[in-house]
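This is the structure I have questions about; it appears just below.
Note that one protein chain is taken out, while the other chains of the complex remain in position.
This part shows subunit A:
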Amino acid sequence: MITELGHFALVLGFAIAIVQMVIPLVGAHKGWRGWMAMADPAATSQVILVGFSFLALTYAFVVSDFSLRLVFLNSHTDKPMIYKITGVWGNHEGSMLLWLLILVLFGACATWFGQGLRPEFRARVLAVQAAVSVAFYAFILFTSNPFLRLAVPPLNGQDLNPLLQDPGLAFHPPFLYLGYVGLSMSFSFAVAALMEGRVDAAWGRWVRPWTLAAWVFLTIGIGLGSWWAYYELGWGGFWFWDPVENASFMPWLFAAALLHSAIVVEKREALKSWTILLAIMAFGFSLLGTFIVRSGLLTSVHAFANDPERGVWILIILAIFMGGALTLFAARANAMRASGVFQSVSRESALVLNNILLAVSSFVVFVGTIWPLVAEMFLDRTLSVGPPFFDAAFTPFFVAICLVLPVGAMLAWKRGSLAKAARPLWPAALLAVALAGLAYALQTSRSSLGPIGVLLGVWVVAGSLVDLWSRTGRGDLAGRIRRLGRLPRGDWGKMVSHAGLGITVLAIAGHLAWQEEDIRVAREGESYAVGAYEVTLVGVREVQGPNYISTMADITMSRDGRRVATLNPEKRYYPVADMPTTEAGIRNGFWRDLYVVIGDPQTGGGWAVRTHIKPFSNWIWGGSILMALGGLISLSDRRLRVGAGAGRTARREPSDGVPAE
């Protein structure tokens, strides 16, 4: 009964979305207030309806209602409750419903927080947002309906993929979706602005927090996924340049470019049409990512041919929205007059360079991702594009970004001087070179990867600290420290995010360059040395888990005769799904992770054991957390608080809109 109500609510939401797509748009065009105002209650009721629908599906999972096809395929009575709930989005249909829920939630946010926007503009934004949701309602209802029943309900379900029964992965998709779908906000704002043919600082002030929020969510989502791969897949890799990963990375790069160029629109009223284009592209790449993941196209052309319906749907959605928005852009971009001017050497130019590097690097990822498909379709070659290509083609862009970032961040707006911006950065540069030299001297290998990573990372981190410090102005030390606490949150957010990027870059390079690995057969009780550590396989035992059987090893690691860790790597077997998984034994440390994996028993006795010493592992995710945290700090800035003063912006702009930096 509840399931049917959920299904019905979804259909009702679909109908409301169609109305919300048309009526406010007509109202905005004709200037009819009543028609425009209709969008607000419609957006709110969509949230209630889709929210109810989602709760109904969750309820079906919680009570294990196996008469629902989706629950039967993805759940089991023995599964822990938390994974019954996360199982709602651990499958295609449910995850699309989550996607829709987030989409209508963002739409409603434009209503709830957007009362300061001009009514015509808000009506147009909500209409565009509704148009996107109409497409996804239709996609769910016609191709991926989660509420389909089974005629004969089975006694028990087929279980959720054991790999998904993990906290890191359980919360990875919602964050990723919040990011993907959050970009729909900037898209709707961009299209609405194109319809009106006008973009002003208020527009930038609105788009920036939404993009920032989406980017923060994407950062957290990608970080969680990468962390999960690190501890769950059993060989300690954290990024594989897999098409599905690239699908989330491309929007992240575009969102990063967009939030930087929106700064220019907001503060300087320049780069307007470029920012609009970026907003369209960022959401386009989100849709493309969904297409890549949902169609299975990039697994193989043949997988796509077997079940083309869903892929074709998303491709049509992509074509309509991108085609429509880009056509509108071509027709209207000229109307976007930039009122702010700037010199070749200025913060604006530095941000243009940032945008170019981020956007082009994203295109490189895109080309590499689809190249196997192009080659198979047009050249009749089956080939692979793997990590070696991406490492070679993508890394230079981030090297360049890291080199330019500290200087660019300190350039003055409008008309800057390179020498003036670079002067306070000399200590940062010296520190970076010194530490890179130290790393080179200390390392045993001849690889340049580690030292270069240290150079770039330290340069960016120290550069962001210098940048923040320089914002405190002149005067005595005490006064500057006092002013440090009173700096706008935006400045702090900028420092924290940029430092996070530096830390991640340093960590990835150090991690790859300096990890140690040992693979061997160890008998129970045997000890051996790996790096500076003494590893002992104490014993191996069988353990019964809630819905799996585990082979668990007890391994101790000691250094200089002092025990530093007791690790319990596991091999789990999930009988319902008939799948084995690996649980690595990891001891997290500040400088390094100790990482042990237990393998199969060997014919001659003993067990295969793999031991890794992985330096800077936690710094990779620590840096990502800092990047996200910086975004959140920035979001809490009064100036950026969603909707703050949106209506008053035009009047207030001359007094405090352009801070003298």
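Heads up, the rule we're going with is that contacts are C-beta pairs under 8 Å (C-beta built on N, C-alpha and C of every residue); 3 or more make two chains touch, one makes a residue touch a chain; residues count from 1.
As a working rule, contacts and distances are computed from a predicted model.
Trainee: Quick one: find the hidden chain's UniProt protein name among "Cell division and transport-associated protein TolA", "Nickel import ATP-binding protein NikE", "Peptide ABC transporter permease" or "Cytochrome c-type biogenesis protein".
Mentor: "Cytochrome c-type biogenesis protein"
Trainee: Using the document's definition of touch, tell me which of A:Ala37, A:Leu163, A:Leu431 or A:Val538 contacts the absent chain.
Mentor: Looking across A:Ala37, A:Leu163, A:Leu431 or A:Val538, the contact with the absent chain belongs to A:Leu163.
Trainee: Sort through A:Thr382, A:Ser527, A:Asn588 or A:Ser636 and give me the one touching the missing partner chain.
Mentor: Reading the full complex, the residue touching the unseen chain is A:Thr382.
Trainee: Please identify which residue in A:Gln115, A:Asn156, A:Ser417 or A:Gln602 touches the non-displayed chain.
Mentor: Checking the options A:Gln115, A:Asn156, A:Ser417 or A:Gln602, the one contacting the hidden chain is A:Gln602.
Trainee: Give the residue, chosen from A:Val352, A:Leu411 or A:Leu435, that touches the chain omitted from the document.
Mentor: In the full complex, the listed residue that touches the missing chain is A:Val352.
Trainee: Which residue, A:Val63, A:Ile82, A:Val360 or A:Val543, contacts the hidden chain when the whole complex is considered?
Mentor: The missing chain is touched by A:Val360.
Trainee: For subunit A, enumerate the residues touching the unshown chain of the complex.
Mentor: Within subunit A, the residues touching the omitted chain are 90, 95, 161, 163-164, 169, 172-173, 176, 225, 228-229, 233-235, 237, 240-245, 247-248, 270, 289, 293, 299, 334-335, 337-338, 341-344, 348-349, 352-353, 356-357, 359-361, 363-364, 367-368, 371, 375, 379, 381-389, 392-394, 396-397, 414-415, 519-521, 571, 579-582, 597-600, 602, 608, 610.
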